[in-house]
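If you scroll down you'll find the structure; I have some questions about it.
A single protein chain has been omitted from the complex, and every remaining protein chain is retained in its original position.
Moving on to chain A:
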Amino acid sequence: MRKLLFVIGLGLSLPLAAQGSLAPADYANRQLEDAGQEARAAALMEELRCLVCQGQSIADSDADMAGDMRHLVRERIQRGESPAEIRDYLIERYGEWVSYRPAPERPIFWPLYLAPVLLLLIAGWMVRRRFRRPRP
């Protein structure tokens, strides 16, 4: 699966590499003029995984494909799309692997969000048991 993604990624990034990543219209390495839009884009890019790297966000990666995705994110933010819409679009395209934020509405992620609640309940129960015994 990941190899497949790699190939897709390579294919995606090739036209970009040919075009030269420093073209003026390219938002891979250029910030949006509107500070609020840029902040939203930056926050989203921190939470998207670079698909061809080893555990980097697209904000931190030098890979061409990450640059391509940064461009896509900034451009869509500029067009007025919400970060959630862009994330959904990318998840649809690349799978859950691309998002560092586990989506609470998907069942596969429920154990992750139940874990803190359950663990705190267990901890509370242990404390209760410790102090319920009558004190001398």
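Note that a residue touches a chain if its C-beta (ideal position, glycine included) is under 8 Å from a C-beta of that chain, and two chains touch if they have at least 3 such contacts; residues count from 1.
The criterion applied here is as follows: contacts and distances are computed from a predicted model.
Trainee: Given the choices "Mov34/MPN/PAD-1 family protein", "Cytochrome c-type biogenesis protein CcmF", "WG repeat protein" or "Iron ABC transporter permease", state the protein name listed in UniProt for the chain not shown.
Mentor: "Cytochrome c-type biogenesis protein CcmF"
Trainee: Determine and list the chain A residues touching the chain excluded from the picture.
Mentor: On the side of chain A, residues 1-2, 21-22, 29-31, 42, 46-47, 49, 54-57, 59-60, 62, 95-102, 108-109, 111-113, 115-116, 119-120, 123, 126-127, 130-131, 133, 135-136 touch the unshown chain.
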